[in-house]
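One protein chain is absent from this view; the other protein chains keep their places.
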Amino acid sequence: MGKYVLQRIGYMLITLFIIVSLSYFLMKLIPGSPFSAAEKLTDSQLAIMNAKYGLDQPVPIQYLKYMGNVLQGDLGVSFQFSNTPVTELISQRVGPSVTLGLQAMIFGTIFGIVLGVIAALRQNTWMDYGSTFLAILGKSIPSFVFAALLQYFIAVKLGWLPVAFWRGFEYSILPSIALAIFPISIAARFMRTEMIDVLGSDYITLARAKGATPFEVAFKHALRNALIPVVTVLGPLTAALMTGSLVVEQVFAIPGIGEQFVTSIKVLDHPVIMGTTILYATLFIVIIFIVDILYSIIDPRIRLSGGNN
Amino acid sequence: MKSILTVKDLNISFNTYAGEVKAIRGVNFDLKKGETLAIVGESGSGKSVTTKSIMRLLPKSNSEIKKGSQILFDGRNLADLSDKEMQKIRGRDISMIFQDPMTSLNPTMKIGKQIAEPLIKHQKFSKKQAMERALELLKLVGLPQPERRIKQYPHQFSGGQRQRIVIAIALACNPQVLIADEPTTALDVTIQAQILDLMKNLQKKIDTSIIFITHDLGVVANVADRVAVMYGGRIVEVGTVDEIFYNPQHPYTWGLISSMPSIDANDDELFVIPGSPPDLLNPPKGDAFAVRNRYAMAIDMEEEPPMFQVSETHYAATWLLHPDAPKVEPPEAVKRRQRKTPGVYNTKGEE
Partner (left out) sequence: MANHSGKRFPKEMFEPAHYDESLGEKIEKPSLNFWQDAWLRVKKNKAAIISLVLLTMLIIMAFIGPYLSGYDGDVQRAEHNNLPPRIEAIQHIDWLPFNGTITNREGETLTPYEDRQVEESYWFGTDQFGRDLFTRLWEGVQISLLIAFLATAIDMIFGVSYGAISGYFGGRVDNIMQRIIEILMGIPNLVIVILLILILEPGILSITIALAITGWTTMARVVRGQVLKLKNEEFALASKTLGATNIRIIFKHLMPNMVGVIIINTMFTIPNAIFFEAFLSFIGLGLQPPDASLGTLIESGFKSLLLYPYQLIIPSIVISLLMITFNLIADGLRDAFDPKMRD
């Protein structure tokens, strides 16, 4: 187990290195200077700005410097908010994004699992069709469309919840729901399939042959076995939540990382784009890693080995 | 001998997209106390469906035990019991062993707990008592190092060991009837023999009646007291193991026996029964076996044969036993067996 974890961490670092390098060079390929976007600068002013941020040096040198700084936890300074370190910009905005992401993930997976279990236990009844229909809707309607519609009907028309901004829990409800519909639908679909699969397995028949009640069969024997694989969707869900947060934060004017990322893209604020990219990539890789480890802990059949798998 | 379980006029249908599949079409048999009844037949003949229906384990959504079917146990018709009443019988009075030990244990539950479960449920044992009894059961089924292994998960056991655990679960509450659905089919030949021996020994110890489902006549000869041969959702011949092996009457049983490899047969080729099982979506008129039967008569195409009595214990559903039917010669392999034991059909051999 220890050996496997070390190997995985090594692999993660390599992946991360490749992502950061790739993103760096891709970013350097973006046409247009970040300084020309905002205001008209003369050539000499431009040269001064470039020198100030070290952009006058050859790209490989810039790259090496940047990587050296990243290793020391320094992501550079923003072009847009002059002289504010990227790490500071990001840490100011982590709060709302994390709150939103966690709320959506927890609410989404739990509600989705419940829906999926109900659908599987009441297979081919209106409850099953209802939950399947909800799942298809959640998977199909883009989160920003859903967010905008929620905002219009629930907040503007009915006035039940605040329209936008970030000033407390009630401000987080609508954006969390908008973000959660995707996890709900994925968890519900996955759970239903797994549960039906498990309910059809031999050991469930054996449990019934032992005289277990339908309740015991469903919750003592089937649920645990069906729940284990659901852990595997957490990785893709994280990626989806990151994507979703970009637009949902935009819709509800929430000062989170996603909103900042979109702004930085629009003004070509290279250091912020890079910093957010590194953050997203790290988060994604770490969550997939945690999921793998978690999976091996809750499923007694899986014993991690050091070899390739 | 007293019957412990009687099945009368059992009819079961499955509702599929294509229509109603009449999987079981009027099955009658009884299980006597302390005996082992083997049900043999090819895939799709209805042997598993019959036994699953005794346990009422068939999926409710698409299967139906027809009205008038009787599964009499302990003075009650199991076909009419509520689900709640049935849960009390399952695992306590009637228990079951399944074909594939690799998939019949819950992968995320320790085996001790799986064995203890019916004890806590039916016998109202405390957790501690149940675990002690589970340990005894593991010793009984011959699992090495039971104290250590009781805390392990199914994936840490081999197929043969797992089948021993499944047997331990089935025997936990000393059931009156044990249904074994091809319990050795998925195992290696050497392990098969061990499991069969175990079952025979246990039956003597705890005095339970066994319904043993198999398609393997070799296994039947080894374990059974009586044999019922199923074909196309019906029992076509039933008798003691000697009657079935040495004096079979139904052409399908002839086919089964001729297709068994035997040491003293000098044929180069093994006999095969031509054709495939009948389509129970549209069961054929007359005898379901007629189209595959070289001894078929005109009447086989028109009328389903009734059960003809051959001896006190031996019945067969074939028109060949009708007084008007011509005498036919059974195949060579069957005749060879008949010659070996002339006349004596209703006493057991050295077993």
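We just call them A and B in the order they show up, numbering each chain from 1.
By our rule, contacts are C-beta pairs under 8 Å (C-beta built on N, C-alpha and C of every residue); 3 or more make two chains touch, one makes a residue touch a chain.
The model shown is predicted, which means the values in this text are computed figures rather than measured ones.
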Contacts of the hidden chain among displayed chains: A, B
Listed residues A:Ser176, A:Ser201 or A:Thr277, member touching the removed chain: A:Thr277
Contact partner of the left-out chain, one of A:Ile61, A:Leu137 or A:Ile297: A:Leu137
Touch residues of chain B, complete complex, unshown partner: 16-17, 28, 274-276, 279, 281-282, 290-303, 306-309, 315, 319, 322, 324-326
Where the unshown chain meets chain A, residue by residue: 12, 14-15, 18-19, 22-23, 26-27, 29-31, 136-137, 139-142, 144-145, 148-149, 151-152, 156, 239, 242-243, 246-247, 250-251, 262, 265-266, 268, 273, 277, 280-281, 284-285, 288
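The rule is simple: only the chains that are shown with their structure count from here on.
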Approximate Å spacing (C-alpha centroids) for the pair chain A, chain B: 54
Residues of chain B touching chain A in the complex: 55, 57, 61, 83, 87-92, 95-96, 98-100, 103-109, 117-118, 121-122, 153, 155, 166, 169-170
Residue ranges of chain A touching chain B (in the complex, touch as defined): 123-124, 201-203, 205-214, 221, 224-225, 228, 299-301
